[in-house]
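Complex shown without one protein chain; remaining protein chains in place.
Up next is chain A:
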């Protein structure tokens, strides 16, 4: 690892001052950043450890619009185990528990999880071309081993996927991200936080370098009873998703009043299945309707060879997640 300076400011203002400068990176749990620094994928001159900032805690806002706020430094393990999250947002709890390992979840923070980089092996291997690591160097995965790669929203520059499980649930739950900079506070809808690769695969999201994620706000919903996070992977646990599906249904008297669906492991960002959601609204939660919703969700999918199997696995996973959420299986 290259040498770097380390600071641990006690105030948000000093953090915002420090991160505005070039070569500086925020350090939260370190479980992704230290890994990337060890491999030389990134080599910041200075780390700004934000653990002293008061960005912990989970709290309920019981105003007109009921919400729950989760601090950016709250640990993935703590969020997953929290009473409010388990009871009212079980989808988030399930997604978090499907990610990484218990040890890593004790290190991983909410903000860090959102900002984690892709696990594309070419991105990690500094001897290989990768447009995300080094713009315009080419893409090793396009014609290389791309089993883990995207089938939606790809560009000719990059076909990587965003690896997070937590983010798939937060996209489905219509969360909002609060970010701060010296200019003030900004709110970003979760589905607009991460971006597609387009011509700028080096950018994973829409956060400016000078901005700090402070918390995530989740609106209350009626999905608690009928939620399911399905993760399909190469081994039963402690592996990244080949495909994951976050399914949340509001069912009353057998009819789907509202639906939220998002997929992981298929795109450069958590992939919301809005056409499928629309289709399901007002229909009974039957296997036949879930099949149709899954077919709708697959429109525009494109595979790259090793990941052809995802074209079949994705719709099957959508049907399974919906069936589990609805209690059919």
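Just so we're on the same page, a residue touches a chain if its C-beta (ideal position, glycine included) is under 8 Å from a C-beta of that chain, and two chains touch if they have at least 3 such contacts; residues count from 1.
Simple rule for what comes next: contacts and distances are computed from a predicted model.
Only one chain is not pictured, and the protein name UniProt records for it, out of "4Fe-4S dicluster protein", "NAD(P)H-dependent oxidoreductase subunit E", "Xanthine dehydrogenase YagT iron-sulfur-binding subunit" or "Putative pyruvate, phosphate dikinase", is "Xanthine dehydrogenase YagT iron-sulfur-binding subunit".
Of the listed positions A:16, A:47, A:120 or A:259, the one in contact with the omitted chain in the full complex is A:47. Residue A:7 is the one among A:7, A:311 or A:328 that touches the chain not shown. With the whole complex as reference, residues 1-10, 14, 18, 27, 30-31, 34-35, 37-39, 46-47, 49, 51-52, 77, 100-104, 106-107, 236-238 of chain A touch the missing chain.
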